[in-house]
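Notes for the one structure printed next.
Shown here: the complex without one of its protein chains, the others still in place.
Residue numbering begins at 1 within each chain, and the chains themselves are lettered A and B in the order written.
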Amino acid sequence: MAERIAIVGVGQTHHKSKRPDVTTAELCAEAVERCLEDAQMTMKDIDNIVMGSFEVADGYYSPDKWIIPELGAVGKSGFELQNVGTTGGVIAAASFNIAATGLFDAVLCLAWQKMDEAAGAFGRGGGGANEYWTGQFPMSPITNFARRTYAYMDRSGCTEEHISMVRVKQDQCAMKNEYAQLRLGLTLEKVMNDVLLAWPIRRLHMCPTTAGAAACIVCPEEKAKKVTKKPVWVEDWLTCHQGGALTMAEDPTSSTLRYACDAVYKRRGITNPKKEIQAWEVYEPASPAELRWIEEVGICEDYTAWKLFEQNKVGIDKEIPFNPSGGVTATNPIGATPVVRLVEAALQVRGDAGEHQIPGKIDRALATGYGGQGENVIMLLKKTL
Amino acid sequence: MAGRVGIVAVAQTKFEEKKLDNHVAELMYDVTRDVMGQTGLEFKEGGIDSTVAASYDLLSGPAGAYMFLGYVVGAYRREDERVLEDGSTAVYYGTMQILSGHCDTVLLVAYTKESAMNKNLYEWVGMDQIYQRRVGLDFVSAAGLQAMRYTTKYGITPEQCAKVVVKARKNARNNPNAMCCDSLTVDDVLRSTMLCDPIRVQEAKPTPVDGACAMILASEERAKKITDKPVWITGLGTCYDQHELGWRELADCEALTTAAQRAYKMAGIKDPMKEFDVAEISEQYSYQELLWSEGLGFCSKGEGGKLIDSGKTDMGGQLPINPSGGMLSGLPVCVSGMQRVAECVLQLRGEGGARQVSGAKKAVAHGVDGPAGQLHCVITLEN
Partner (left out) sequence: MSTEQKQEPEFIQFRYPRQVTYHHALGYQSKFANGLKQCRILATKCPVCGRCTIPPRIVCPFHHVKQTEWVDQGQRGRLISAFKINFPMFNSRTGELQNWENPIIAVELEGGARMDGWCMETDASKLKTGMLMEAVWRPEEERQGRADDILYWKPVEE
């Protein structure tokens, strides 16, 4: 039975580059405990758990098996999913699907990543690749974004300075988010002079490695209304992958974000996303990506987003409140990041984001997950049904 | 209201020890194209709405292996998700996608090439890294511990366990896709080398095995249009057990009992032994068929040995278990759970060929993941 669903509780850990004080299971338990507390529920109330991480990067195989007991969830239904970067997104989508069946009272959505536990796992297999072909190259998000950004700069007239402006704005937002990992007080000069990884990408332009977890609880309508006075309705969701259809050599600009957003907007009757969506938490693995994503989600014309930064129009209390949490360049526990975006978007809708709360009434928020060569998961949240 | 969810097409490869001539993408392609051909559905509007795959990255090789294979199962610009569990969980989740109203048709694909890597190695990695992995525990030794506990507590004899293998291989002779159909006697099994006391080599699932399986699910309305022989999914249940072996009573499979009860409640099944006509369950080791029979409610606790002695689970018996030969005749992990469901579908459509259980109306399929059966998934079906 197709039910309307809402997020009734959220939780995340304070993201750090290393968490030597916890095991992966304890890290997840931290996020889950905070989430249960937020929802004023206990583990007894949860009857399905959808979870996962990019487990190979942490050096694991089916970690859900030893994480479940740590959560006190033995005896519950549940399973694990993974799809590299969009892992958190497919986990969220799965929890939405399961909650929407109406067969369960409360579904826990949990994603984590403990990147201090695997040294250079990305090095193996070239960060996700056709094992035969691309293993000869040190491919990774760094090289992917070097290509993307080069193509973007070539077409748009954007300069290195504009990309660094994006990073400074992201950091300014992160400084107001106690959960973000990198809160550095960056200046334009510092970013522009940072170590060059692969032109034009500098170290500060890229997301960090993070140990963190995030969770949320999704309930069908009737239960949601009983549990909380501030349910965050999940209006729509869409997984839009590529499955290796295009390599970076074939199309360095490939992305399904515009296609996926257009599909969701059409379904929901959104014709002016800039106006009809008031909060954006979009997964940007590198600063220059934010420029392109602002365009692809429909906020401005193609290849003009860099001008918005020049005009200082992007920020928590500015015309375009894009990634008020500081985004992925401040915090990136890969598998968990889309769920972190979802949690941040939900907090914005509820008005609970504290110092990085976007002022004004937030009726709709968009959160995305990103992976691979431009795969996306779209999650659309709403305050009022 | 999505109504019921029906399975409208199934396909599986022949299961072989090492498919050295085939890249894993070819296995995926063959089964995908097979089910698409059976239904006429393509990857576009009004065709297949979503894909749910099941596979393990660590077994495949590169980090993020599925991300680069998704195009074979139509992932380009479409809904595509991958479950990191046994294939039965993909069936569970695919059904949920339709019941949620989000999709009308779902393609499910499970694929595994056990020949890519040493199975014991990745199963060892599956144990928690602090306590159990350090002492060298893997799924084989976990099974050995469970087998020892189970047979000791309830007086299950080695002969009773061996009978499971004899039955499996005998049944497999009727299955053109099966890998091992050699004629074994109880003595043959009991004379084989000890693998992990009390499990002997012939009592363990053959490995490596390569293969793939696919099926298409559809909402009730669409299913009736696509085929005149839809098989309905009537009940679903999964359940997690403890991970640390010392915390579990290994002689009982509580998680399976719970999962089965969840599925039976949904399906309105009260007496599984009487109401089901066929069962396809996942038994990687011989003792597991006896133990899972208890968890699935085919007999009381501790009576698994008596059940196989009674002949009720043989072909021609009251409730044949694994007419296809099951995992003991050679199935890859991960694919096995989905293939169990596929076999039930064939039975309920009357397409079981030489292994057909005549007049089958209701079936139960079972998949398992984790050490000594930590996560169970039960799916009930009827035609």
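We adopt the following convention: a contact is a pair of C-beta atoms (placed from the backbone, for glycine too) under 8 Å apart; a residue touches a chain by one contact, two chains touch by 3 or more.
Every value quoted in this text rests on a predicted model; they were computed, and no experiment measured them.
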| item | value |
| --- | --- |
| Which residue of A:Ala224, A:Ala245 or A:Ile362 touches the chain not shown here | A:Ala245 |
| Contact residue for the chain not shown (choose from A:Ala25, A:Ala39, A:Ala146 or A:Val232) | A:Ala146 |
| Residue ranges of chain B at the interface with the undisplayed chain | 18-26, 29, 33, 42-43, 61, 71-72, 74-76, 113, 115-118, 121, 125, 129, 133 |
| Residues belonging to chain A that touch the chain removed from view | 20-21, 59, 120, 122-126, 130-138, 140, 142-143, 146-147, 150-151, 195-199, 203, 242-250, 252 |
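Everything below uses one rule, namely that only the chains that are shown with their structure count from here on.
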| item | value |
| --- | --- |
| Complex contact set, residues of chain A against chain B | 1-3, 23, 25, 52, 54-57, 59-62, 64-66, 68-69, 73-84, 90, 93-94, 96-101, 103, 121-122, 124-131, 135, 237-245, 256, 259, 371-372, 375 |
| Residue numbers on chain B that touch chain A, as the complex places them | 1-2, 50, 56-85, 89, 92-93, 96-97, 99-102, 122-123, 125-130, 237-244, 247, 254-255, 258-259, 262, 266, 369-371, 374-375 |
